[in-house]
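Omission of a single protein chain aside, the complex is shown with its protein chains in their original locations.
Let's turn to chain A:
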Amino acid sequence: MPLGRLVPWSSWDEWERVRGGLFSADTAQLRRALKQVSAWEARGKLPLGADMTAAIQRMRLRDPALTSPEQQACQRLSAEQESMLRMQYALAIIRLVNGISDSAQKGTVAKSVANLAETAGLPRILVDIRHEASHNELPSLALLRLGAATALAWLSQSYWQQQADHVTLRKSQIHDLLQAYVQSHQECLGRSQDAHGKPDEFGNAAPAQLDAGTSAAEGQKLRREILSQLLSKVQSNAASLVEPLLGIGMLDVSAACPEVAQDTTPEGAAAVALWQATLKDLSAVWPSLCQRLLARAVQDIAEAPTCWKSHAWIQLLLEGPPHKQSMKEGLGHKSKRRKKAAADCDQDPLLTSLWMPSKRLLLSSLSSCIQASASAGKPTSEGTIRPSALQRSVDLILGKLRSTALASNTSEHLKVLADLASTTAANLHGSDTMREDSDMTDAAPHPPADPSKAGPCLGEAIAQQQMLVQQHSLTKDPNGQRTSGWGVAESWAPCAIGMMPCDKSPTGRAPNTVLEPTTVAASELPQSRDPAMQPQHSRLAGSEAQAASAEYFPSERAAEDNAFDHTTAAQMHKSDLATGKSQAMEEDSCYFSRVDQLCAIGRPDLSAITTSMQVTAAA
């Protein structure tokens, strides 16, 4: 696959945030963006457009006329200040004009700067200022200010806006191609249904094989064409397919979901057939697609209350189409053809050979779902079906785990997980015992995000858990102790350079790279002049980075999980205080965030989890 170009930002969202900051009226935001640009500069490959925008905007912080024009503060500039400003403005403009025209120099003979600048649409005033500043007297501050404003406007349009449009264009191209692709499949399936004259049946799981007409061949040719175009746009960035497929809902599979439609309907069958046909081809090109889709579906269902429909995706991705079951159970009479179709379905290689969800992915999905269902409320309350969708997802993932984990030492662990899930269910259905239990533990009032403050039984369980992990871990390196010195990472999973391993994405998750002032060893003092600003800066920057990581790979929000717990618990605390529910809810929330932790800790050794789960359950 073709290679991209090295850029200093780790995602287009990061780029977009810097763009917003650079053109923001808020000085604090501008300062933050300028710092980010200087980090980009240190990384290298900083685009001229960003460099020069930052250079000109830095002046905005220095030139009193720009910060407070109404006061005519420029009158009070000292000669020294003024000459400094003129130099800085002039250099920025010279570099901008030269850089832009150099980038347009093609061929062997040099063209004039004026020519090249005109082609690039650079205003003539900038070219003139460049000439004057380089070869003649340094232009006046008034002219330079005018030039800087012109340059900024040009940069905003010709670099930032164009680049943003380019990204949007690419996204929409992918969306359109995908749409055309799905549509072509849909037409093909529709035709084959018509051909059979039995629109009310659903034996069309593999219509491509059944329909050998010329139109089908044409459709196939068209799809192949679209797929190759799609490949040239998407390249290896499989993540860009997830949003159109799942987020926007190009492939709506909710009709195929038994929770919504109790019995399999023709619409459902058609949706499943379309889903299957589309995904089969796409995941042949992007093998990680199914994994990414599952991770995204779980994230949606766990985090976004309106996205409960995603559990249809979870079901399809984990269990495959529901044909087989419905055929056997729902229908008494079976024609030979349908039998054959069912058999095809059974042996469909998509879910068996093309994609096997990893145990890590399943475990982390499970913990997200259990955790979410803990805070989702009872299934019957306010008529929402999200909790039952969550419960269903938990069951689905558990079932998949059970069927994939065949090793003897995992079965016990699975049993505990199953117990846990049923405890969740019991709890959701309003069992009072749970609440009494939590009343008995003398936990601190606001503990959820902090393991050290959790109830004593839980604390013991965690301690024991960690001990077990240490005892059982075979890959433990004697130098790999969590000291701050040099060591070897205790475990590692493949992920891209610049990313951290992540169960949910083969690319990995974007790490938080913003260093807290205290984490850095002996170094120079922070560069911020205003000491009061410093904590605020780092905090803001930190949340920025979290947002960055979340946005770069939306299905991974590990960094925010704790914060999410905390705020949820706090909100509940406020609203439910009168009814006295909050204590129980907080305890639940705390309990289930432990589940997440335990799942995470126990990954190297499943038996360790089991033990600790039992301890927890006993507690």
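Basically, a contact is a pair of C-beta atoms (placed from the backbone, for glycine too) under 8 Å apart; a residue touches a chain by one contact, two chains touch by 3 or more; residues count from 1.
Criterion: contacts and distances are computed from a predicted model.
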{"item": "Name under which UniProt lists the unshown chain, selected from \"Ribosomal RNA-processing protein 41\", \"Geranylgeranyl transferase type-2 subunit beta\", \"G4760 protein\" or \"Eukaryotic translation initiation factor 3 subunit K\"", "value": "\"G4760 protein\""}
{"item": "Contact partner of the left-out chain, one of A:L77, A:I125 or A:M500", "value": "A:M500"}
{"item": "Chain not shown: contacting residue from A:R43, A:R62 or A:K221", "value": "A:R43"}
{"item": "For chain A, the residues touching the chain missing from this view", "value": "1-12, 35-36, 38-39, 41-52, 95-96, 98-100, 102-106, 108-110, 116, 119-121, 155, 158-159, 162-163, 166-167, 170, 235-238, 286-288, 479-480, 483-489, 491-492, 494-500, 506-508, 510-517, 519-524, 526-528, 537-538, 541, 545, 552, 559"}
